[in-house]
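Here you go, one structure.
Every protein chain of the complex appears in place save one, which is left out.
The first chain written gets the first letter, and so on, giving A and B; residue counts start at 1 in each chain.
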Amino acid sequence: MFPWVYGFSWTPGHVIFVGVFLTVAAAVAVTVFLAVFRSVQDFRRGKARQIAWQSHFHDLPASDRACRHALTGELKGRVCDNGFDCRQCSVHARLTAIETAPPAGRLYHRGHTWVRPAGDGTLLVGLDEIATKLLGSVGQAAAPPAGTVLEANAPAFTVRKKGAEFRILSPVDGVIVESHDGSQGWFARVKPAENYSDVHLLRGHEATAWFQREVDRLQMAACQVNGMPALADGGVLEGDLSEVLPPGVWESLSAEMLLDS
Amino acid sequence: MTRRATPGKAARYGMIIDLDRCNGCGACMIACAVENNVPPPDAKATPRTGLNWVRVFRVETATRPAFVPVMCMQCGDETPCVSVCPQNAVDVDPSTGVVGQIPERCLGCRYCMAACPYQARVFNWRDPQWPAGMEQALNPNVSARQRGTVEKCNFCHGRWHAAVEAAANEGKTGSVSYTPACVEACPAQAIEFGDLNDAAFAAKARAAGAFRLLEPLGTGPKVYYRTGRAEVRGAVSGLIEEAKNGQRS
Partner (left out) sequence: MVSALDRAWIPRGVVRAPLTRFGLWVGLWLGVFAVGAYAMYLCLADGLFHTNMDNRYVFGLWIFLDLTVIALGAGAFFTGFLLYVLRKKELKAVINSAVVLGLICYSGAMVILAVDVGQPLRAWFTYWYPNAHSMLAEVTFCITCYLLVLCIEYVPILLKNRRLRGIGGYLVFEHELHKLMVVFALIGTLLSFFHQGSLGGLFGVLRGRPFAFREGFAIWPSTFFLFILSAIAAGPSFIALTTWLVEKISRRRLISAEAYDTLARISGKMLMLYVLMKSLDTLFWLNQTAPARGFPAHRFYEFGNFGGWTLFIEIVILGLLPGLALIHAPLRAKRPVLLAAALAACAGVTLNRFVLTIQTMALPTLPFDRLMSYWPSWQEFAAFGAVVAYGVLVYSFSFRYLTLFPQERELTRAELMQRSQEA
């Protein structure tokens, strides 16, 4: 086998044969050594107990390992893969970072627009978080100009993105006195109509419940798409959805959420 | 697989067996066993488990039967048993052309036996045993083999070695001439032994009526057979045309 063994010859066949064998033997030995070495290091760093717990945990039945966000209904059927240690869990961190409850003080229209009294007798009108996720901010060019007359449930203006068009419904009756690019959340300052009423808008705990349901809808739709961050990861609300979702899905989903046909 | 330095001219030993002379007496088998320290067969040994380096087959033909001594053919082309041995226990000596079996290195896997189309190799199925006193008659020039190893004809390697030594004492190197035991013992002088590098002997081996066993396999045997009877040639050579000719005549 080795050059010093009687019968060794430097023929290509011999060298390849023995070379391959020694490579395989070395690969096996190195891998085992690596496993031992890492185990020793885990011990030195005091990670032994944590690894043992993770190992025990993974052998438990899935029903035992339900994620806390699955219990609340935020993430349906998610199984914890982190040994119930939410301190290092990226999913938990992301979920708590996402505002699943809408900011208070706003009145919501079911087409994902909102209204807030500005305090000077005018109203601020904007797109909510879900609409922003789907469309991005409105942009100065797209925002309706001052003087536009708005009527509740009627189209206020049209947003174009990636070749698709969506009409945005107005939440209130009134006239636009100032338009904005939406970078501060609102896109229009509106002088309310004389017979102004906000009874039809959602508020308080009903706004919270509705918003929660809309988030679920978004996630349910998204998790049916192959290759999407699964619902279980809570990853749907990350990033620009028009980039993340396949174009067809993004368009139809946006239309549904914005009550467009 | 290993190459040995050979001073002088290399030999290519071979045999020509005259089937018309062989009468199947079996003297070659006895002489071979005595020469090469093959132990006497155990009481339970069968023709299939015995240690015969040379076997004489009786072959029925259209006329009277023929007798065919078969030993290791010392195949010269792509020797089938050499490449299969997992631990280099079989080699071809480039100075003699003889296929050697190294019993001390043999694992006893018998892969070489499976590879040999002539079934010229035998296995030590049990410990070799000689009756009391018979060890006195053992040939000191040939080592005995142990159980669990393969052995076969090597054209009387012991005799070759003695001949090389004798030649060296006279200052000669290279090809030597000697006589294997079976050749010496044959009462009908049916076996001729010589160097195929010697033009006269080679011509005799290729003369009309000469053939080798299973030639289409391309193993290049160095044992030639010769017969004047077409039916014998047909039955022994394994050549399809020869077989047809043999049936017709």
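Details
Note that contacts are C-beta pairs under 8 Å (C-beta built on N, C-alpha and C of every residue); 3 or more make two chains touch, one makes a residue touch a chain.
Predicted, not measured: the structure shown is a model, and the values here were computed from it.
Taking the complete complex into account, A:A25 is the one of A:A25, A:A118, A:A154 or A:A209 that touches the chain left out. Only one of the listed residues, B:A11, B:V68, B:A185 or B:A205, touches the absent chain: B:V68.
Only one residue from B:G14, B:P39 or B:P80 touches the chain missing from this view: B:P80.
Seen across the whole complex, the unshown chain contacts chain A at 1, 5-7, 11, 13-14, 16-18, 21, 24-25, 27-28, 31-32, 34-36, 38-39, 42-43, 47-48, 51-52, 54-56, 59, 61-62. Where chain B meets the chain that is not shown, the touching residues are 1, 42, 44, 46, 48-50, 57, 59, 68, 70, 78, 80, 83-89, 105-111, 113-119, 121-127, 146-150, 213-219, 235-240, 243.
Quick note on the criterion: only the chains that are shown with their structure count from here on.
Chain B has its Cα centroid 83 Å from the Cα centroid of chain A.
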